[in-house]
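Here's the structure, in structure tokens; my notes come after.
Only a single protein chain was left out; the remaining protein chains are all shown in position.
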Amino acid sequence: MAIISVPAPCGLSRTAAVRDRRQAERGAEVNIDKELLRLMLRRMWTIRHFEVKVIEVHSAGEFTGGAHPYIGEEAVAVGVCAALEDTDYIAGNHRSHGHPLAKGGDVKGAMAELYGRVDGYCKGKGGSMHLADFSIGILGESGIVGSSVPVATGAALAAKIRGDDFVSAVFFGDGASNQGACHESMNLASIWDLPVIFVCENNQYAVTTSYKDSVAVEHVADRAVAYNMPGVSVDGQDVIAMYEASMEAVKRARSGQGPTLIEGLTYRFDEHSLGLGRVRRGAYRSEEEIEKWKKRDPIEIFTRRVVSLGELSEADCEAISEEERLKVEEAVEFARNSPYPEPSELHEDMWANPIAVP
Amino acid sequence: MAIISVPAPCGLSRTAAVRDRRQAERGAEVNIDKELLRLMLRRMWTIRHFEVKVIEVHSAGEFTGGAHPYIGEEAVAVGVCAALEDTDYIAGNHRSHGHPLAKGGDVKGAMAELYGRVDGYCKGKGGSMHLADFSIGILGESGIVGSSVPVATGAALAAKIRGDDFVSAVFFGDGASNQGACHESMNLASIWDLPVIFVCENNQYAVTTSYKDSVAVEHVADRAVAYNMPGVSVDGQDVIAMYEASMEAVKRARSGQGPTLIEGLTYRFDEHSLGLGRVRRGAYRSEEEIEKWKKRDPIEIFTRRVVSLGELSEADCEAISEEERLKVEEAVEFARNSPYPEPSELHEDMWANPIAVP
Amino acid sequence: MAQTIFGEAINQAIIEEMRRDESVFIMGEDIRRSVYGATANLLEEFGEKRVIDTPLSENGFFGAAIGASLVGMRPIVETLTSFMWVGMDQLISQAAKMRYMFGGQARLPVVYRATMFYGGGSAAHHSDRSYPMFMNMPGLKIIVPSSPADVKGLLKTAIRDDDPCIVFEDGTLAGSRGEVPDGDRLVEFGKANVLRQGEDCTVVAIAGSVSMAMNAAEELVAEGVSVEVIDPRTMVPLDKQTILDSVEKTGRLVCVDPAHKVCSAASEIASIVAQEGFWSLQAPVVKVASEQVHIPYTPALEKLVYPTKDKIVEAVRETLD
Partner (left out) sequence: MAQTIFGEAINQAIIEEMRRDESVFIMGEDIRRSVYGATANLLEEFGEKRVIDTPLSENGFFGAAIGASLVGMRPIVETLTSFMWVGMDQLISQAAKMRYMFGGQARLPVVYRATMFYGGGSAAHHSDRSYPMFMNMPGLKIIVPSSPADVKGLLKTAIRDDDPCIVFEDGTLAGSRGEVPDGDRLVEFGKANVLRQGEDCTVVAIAGSVSMAMNAAEELVAEGVSVEVIDPRTMVPLDKQTILDSVEKTGRLVCVDPAHKVCSAASEIASIVAQEGFWSLQAPVVKVASEQVHIPYTPALEKLVYPTKDKIVEAVRETLD
């Protein structure tokens, strides 16, 4: 049992929803199992080390294709997925490594997929933007912005029809929130009381475009009123806050009360992407802004807190990081040694009930 | 100068916005030029007689194709268009006769179009759902629900870029409000402060589907907050109220303050459509509900009011109705006598800069 | 065997499959009250959970069907071809691509029933015959039935198939009648139907144009011309062998297609035969497809757009010149 206090997020003015949430957090007691705290830290480190490594090997030319680093945003996916079971579903977007790893996806399979090898999640056919592992509810990342939101909504519809008690969560960006797909899905989920959690990762930019120039409201969560569902803006650098908001949403969802929109206020520490789209750095974000946000590293914030509360020792935390670092190193070795698919594989996996190749 | 009092609308609970507006109306003095009052009445009658005639000749088999009567909803389009200039633009939807006639479209051209004749607005190529008269700012009706909303938004974008002072208004239904196109357009219009008026004709049903089962919020106007623009629910049976709300929106738009969402609470007195889609009547709306709403005939409400205020005489009003009835009769004669297009017309009008027919 | 109307055959297929398999459900606009005619009596028998009226949000509910299919349901979605543009992203980016890009993990047993309104004054916005566009995109099975028996049997097969299928239901056939075999009869995908044997010319016709081709063949008998009429029934998979075999016999090919002529299904079939059946051909292949214009509202022009019996007769004659 720990009392968690949260430093004020920087750079974002706050809506009533954020204020309420943050008041609730300040001084409130938090019951989080030590094992879960460890797991959250572990997964944040998995993602961090994974992404650092990906940047390294990508710039060394070990594979091509786009990749969108999740560094700085780890608390969002990890907080949400910590509130989910293996039998729950997630779907994601182009910033695609954090979500599956947060859901417990295998690191080797993920890395091998980026390398385009047969041992990848998708046998090398999907690549960075299309990681998926259906066996643990990872319904897949999507390169088309906003496009997986209806899909996740549909998984929740199945739960409703069959009376199953799984929920589904979908990750999308501040930019994506302007897609019609989001509007339609939130309305559907609300009128049908579907067990779906809409997780907007508001990292404040869509490539180079500030959300202030593209989203008409101050917070994406403000849009929840348009669908008559709860909307909450959460400090996305605080994995505990993300977890708690998600637990509330999951409870609502599982008990048939319908969807929730959670906005995680966060920041990407790196550039929009590797490879795809030659994004010129600099002009659209100030160095100060970047530095200010880098001081709010979600892993550091969490570590400082759990250590100062005596929940985990510093050594514990370092060990976890090191274990995950090694796991990522092994994954790279695994990926490098995994073979490319055979040419005969080209037309495989097109159909569940195959037809002759035209 | 007349004091206009408005009977309470039935069947719809009201948001704060509606209440405010209705308070403003109750006992408030209204300055409306007598000529404009006459024009509003005239245009409501044009539409009414047009639609009654269309039902008659359509069921007599004089032309085929779908047609969606606007009877009962006349005050919405007429109130909005009374606030517009000829140089302003409108775009509409499948319920497509009321909007152009309210904007001052030629009755003969409209009727001839329904008859598929060369003297129709679109030379018979468009038909009922695609009436358009660019010469007076009628940018066209659209059969695909929600599809003209981005288009009207784009006309407003041109005004903004060029510094022109025209505005554009777009009509869409409660059903259409669930289309992504509406979401995207409203957000665009808001962030760019475009001079566009989003007019939702909430007649409470999309074909047989109640808006209560398909729109997550109580009023479509409640969605305006999601785009940081004013949203107002107006008694759509009251042409004066629609006019006033529109005038406010037009003023905002012309002065560069951006878009407004106006929801006209209304009801269609007839079935969804003639022809297209064999809609089984009855089950989805009760007879009581229909009767209750028919008592709120926008033309009757208006006539009673202006007569009792002494603005127009009963004889004036009857004369206007009769004139419009005759105009519609003439239009039918005109349409019947207009020729069908020649076969050689088939490939004409495809291109502004023609190419060889493939 | 019973004489059945096309629309009723669709209704029967849905009811039989919903009875057979609890994971089948149906969604669409105003289907509970069967506004477009094919979903009568479903609500009464299967209830609100399995017969879902949707808001006007095609992209949203097309995608919701995909998501439901991924986790074990078998959704049927009712729509019109012309509303598919609005939901195109879900059809292409998700339904068509998902299985392959996830390395075969996804199973998407989802069926889109897309009615093609045309020919009755429904004008440019409501007259799309868009199957050729979907044929260009891998990953979707494309069904184009031409009779009550076929629409029933093929729709049933589509519902049981584990891949995304679009069943293009030709609206001009909605009221047509035909024998429908009793019982649980499936029609296999990828098996063309040779409706009429002939020696002089092969006519491949699709959906609503099949009966025109049959009438044309009938008319040509008087001229001593014997026409073989083939209905591919499914465009993906396409039974090209039956077509090639027929052309080998007749040496002549007319491709009839209600879709716009450029990059049409007729173009595809013509190109296959020009490559793989070239040495059988004794005359130019003739396409009879819709004029490359939008569908005009006025009946005076609309009737000029589509294939007709007369155009087919003319085309066959052309191959025999």
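Every chain is named by a letter (A, B and C) in the order it is written, and numbering of its residues begins at 1.
Assume a contact is a pair of C-beta atoms (placed from the backbone, for glycine too) under 8 Å apart; a residue touches a chain by one contact, two chains touch by 3 or more.
Quick caveat, the model's predicted, so the values are computed rather than measured.
The hidden chain, counted over the whole complex, makes contact with A, B, C. From the options B:E73, B:E184, B:D222 or B:D235, the residue with contact to the chain not on display is B:E184. Residue-wise, the contact with the chain that is not shown comes from C:M137, picked out of C:I5, C:A40, C:M137 or C:L304. From the options B:H58, B:H130, B:H219 or B:K327, the residue with contact to the unseen chain in the full assembly is B:H130.
From the options A:F63, A:Y227, A:F302 or A:F334, the residue with contact to the unseen chain in the full assembly is A:F63. Touch with the chain that is not drawn comes from one residue among B:A60, B:A283, B:A315 or B:A356, which is B:A356.
Residues of chain B that touch the chain left out of view are 89, 91, 120-126, 130, 132-134, 139-140, 142-144, 147-162, 166, 168, 180-181, 184-185, 187-188, 191, 348-353, 355-356, 358.
Along chain C, the points of touch with the absent chain fall at residues 82, 85-86, 88-89, 91-93, 96-97, 100-101, 123-125, 130, 132-133, 135-139, 236, 259-260, 262-268, 270-271, 273-276, 278-279, 281, 283-287, 292-294, 296-297. Seen across the whole complex, the unshown chain contacts chain A at 63-66, 113, 116-117, 122, 124-130, 142-147, 175-176, 178-181, 206-209, 213-215, 275-280, 283-284, 340-341, 343, 345-347, 350, 357-358.
The rule is simple: only the chains that are shown with their structure count from here on.
Taking the mean of C-alpha positions as each chain's centre, the chain lying farthest from the centre of chain B is A. Separating the centre of chain A from that of chain C, both taken as means of CA atoms, is a distance of 41 Å. Chain B and chain C have Cα centroids separated by 37 Å.
Residues of chain A in contact with at least two other chains: 180-181, 184, 187, 191. The set of chain C residues touching two or more other chains comprises 54-55, 57, 59-60.
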